[in-house]
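Only one structure is covered here, and it is reproduced in the block below.
Just one protein chain is left out here, and the rest sit where they should.
The block that comes next holds chain A.
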Amino acid sequence: MPCMTAVVQTEGLTKFYGKRRGLEDLTLEIRPGEVFGYLGPNGAGKTTTIRLLLDVIRPTRGVARLFGADPRDAAVRGRVGYLPGELALEGREKASEYLAYLAGVRGGIGKGMIETLAERLEVDLSVRMGRLSKGNKQKVGLIQAFMHEPDLLILDEPTSGLDPLVQQEFLAMVREARTAGRTVLMSSHVLAEVEHVSNRVGIVRRGRLVAVEDIAALREKAVRKVELHFDAPVPEEAFRDLPGVRDLKIEGAALSCTIDGRPDALIKAAARFTVVHLVSAEPDLEEIFLTYYSEDVHHAHVGA
């Protein structure tokens, strides 16, 4: 009975805004302790999904459950930390006052949590909210999502508006949450932002989930550029027709190629010569990811 353990579970979840499709027939399970990257271009239905999960909007059809309960149940929302995609913070209230109020409504939080998070993200909470820059608003949003150490974090495009250093700090916070056994659902329109922390990614497009992939499996399928430098020129025949090796180019003592999946065959072939230098670029998951957008063949049915 995997449904008993799922932190997030949806069945046939559908939302139409009038005639306009926001999300159709989403069936998905996110397991405890998992970091799930929810990917798709603008207008794909990510925010719609997330708002349905938090009972901000109500489904046209289908059900959403958090920890096995209806998200309408206020107590269940107490276990969630939520960062909205379009976070609105305004007014003359100081960010620290607003956070204290949120903490109060949540029934209190760990001592010093707000200050620690503010220090990590480097944001000054004594500023009036209406005066915060976009990036600082996003940081305040992250603080309120993390501060009560929720069992489930639902983050809608969390890295938007953050500079790269803060993005790294944020990813570290996500990793720590995962280590602590928490579950994370984060959306993004760029795989690169989530691939280093996610266990699985789901790809949504025009309101439909088109694929769910294990990051490790995706990486295995990934295209990777490799360069090898030898101490002497190598014969091309030694590397011709190796499985998974494409675009082979040999110029004297230098070899470059592209690898689909495992680099095993290439490594074994190269081992017969003296390798002085090896360059392997990070697998370009983006490239595989994009194939999901250009083709409609990947109608992976989740759970099947």
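The rule is simple: contacts are C-beta pairs under 8 Å (C-beta built on N, C-alpha and C of every residue); 3 or more make two chains touch, one makes a residue touch a chain; residues count from 1.
One rule holds in what follows: contacts and distances are computed from a predicted model.
Chemist: Mind telling me which option in "Pyruvate dehydrogenase E1 component beta subunit", "Cytochrome-c oxidase", "1,2-phenylacetyl-CoA epoxidase subunit A" or "ABC transporter permease" is what UniProt lists for the chain we can't see?
Modeler: UniProt protein name of the non-displayed chain: "ABC transporter permease".
Chemist: Please identify which residue in A:V7, A:V35, A:L54 or A:L142 touches the non-displayed chain.
Modeler: A:L54
Chemist: If the hidden chain were put back, which of A:P41, A:G104, A:P233 or A:G252 would touch it?
Modeler: Within the whole complex, the residue contacting the unshown chain is A:G104.
Chemist: Spell out the interface residues on chain A facing the chain that's missing from view.
Modeler: With respect to the unshown chain, the touching residues of chain A are 17, 51, 54-58, 74-75, 77-78, 80, 82, 84, 86-93, 101-102, 104-107, 144.
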